[in-house]
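Of the protein chains in this complex, all but one are displayed in their positions.
Let's look at subunit A:
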Amino acid sequence: MSHPEVGERLASIKHVVLVLSGKGGVGKSSCTVQLALSLASQGRKVGVLDIDLCGPSIPRMLGLDGQQIHQATAGWKRLACMSIGFLLPDKNASVVWRGPKKNAMIKQFLTDVYWGDLDYLLIDTPPGTSDEHLAVVEYLQEWSPDGAVIITTPQAVALTDVKKEINFCHKVGLPVLGLIENMSGFVCPHCSECTNVFSTGGGEGLAGHMEIPFLGRAPIDPNLVMLLERPSKRLLSIVETYERCELSKIFKGICERLDEAL
């Protein structure tokens, strides 16, 4: 089956990057958001597509909860966002989607959203290798996305799952652009001592072992949680708030290495 409609819609997009992890809660959504904010602050046109149908986090993280506006342009800055979260009538109600329904939804996302010109479309995914991943990889197949950024936390429990995710990418022919080690160490605000709450270094080791580029290490930063939990309601003002967050320096470096990989 080929999907020419998908290719047509995505023709005006330079790079399509999936954000993946085999493990839940490692920071896929927050890294997607940070990549987007970081790229946008460098003047790139960025779109974020959230295909986590059971737990869409992007609207909340971008301060778009309960809002209808998904796109903001100011001068050369451009940040657009589409999430299943926008389409759900009640944000507290559970939605049990079966495989075929999920596929249809994802296809619709890829064909019906008008993104316009974009430098990057970042796709946030649920954890693992399930229906959503298969669907997005299949629909994008012909159009050949640039590849995937893998997120992990440093501890062994996460690395096992992430290894599987990397092997999934190899299997479906999706290039791995690199790996980010997230939640790596925490600097105590009281005494400036660094504690490895979830250990450290595991991600870099895994990247070396699997021979994929290591994009960088992001520490735990409670300010990020606050930023993502209570962002202002103006989409582009988050870009400015994020510029003041310590993590933005690290993500600037990560984006540079990502550019190299592309």
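The rule we apply is simple: a residue touches a chain if its C-beta (ideal position, glycine included) is under 8 Å from a C-beta of that chain, and two chains touch if they have at least 3 such contacts; residues count from 1.
Basically, contacts and distances are computed from a predicted model.
Peer 1: As a check of understanding, state which of "Geranylgeranyl transferase type-2 subunit alpha", "Ubiquinone biosynthesis monooxygenase COQ6, mitochondrial", "tRNA pseudouridine(55) synthase" or "Cytosolic Fe-S cluster assembly factor nbp35" is the UniProt name of the chain not shown.
Peer 2: From the choices "Geranylgeranyl transferase type-2 subunit alpha", "Ubiquinone biosynthesis monooxygenase COQ6, mitochondrial", "tRNA pseudouridine(55) synthase" or "Cytosolic Fe-S cluster assembly factor nbp35", the unshown chain carries the UniProt name "Cytosolic Fe-S cluster assembly factor nbp35".
Peer 1: Of A:E5, A:D117 or A:E229, which one is in contact with the hidden chain?
Peer 2: Answering carefully, the residue with contact to the hidden chain is A:E229.
Peer 1: Which residues does subunit A use to touch the chain missing from this display?
Peer 2: Residue positions of subunit A that touch the missing chain: 1, 22-26, 29, 54-55, 57, 60-61, 91-96, 98-99, 102-103, 126-131, 133-134, 137-138, 141, 153, 155-157, 160-161, 163-165, 167-168, 171-172, 186, 188-191, 193, 195-199, 220, 222, 225-226, 228-230.
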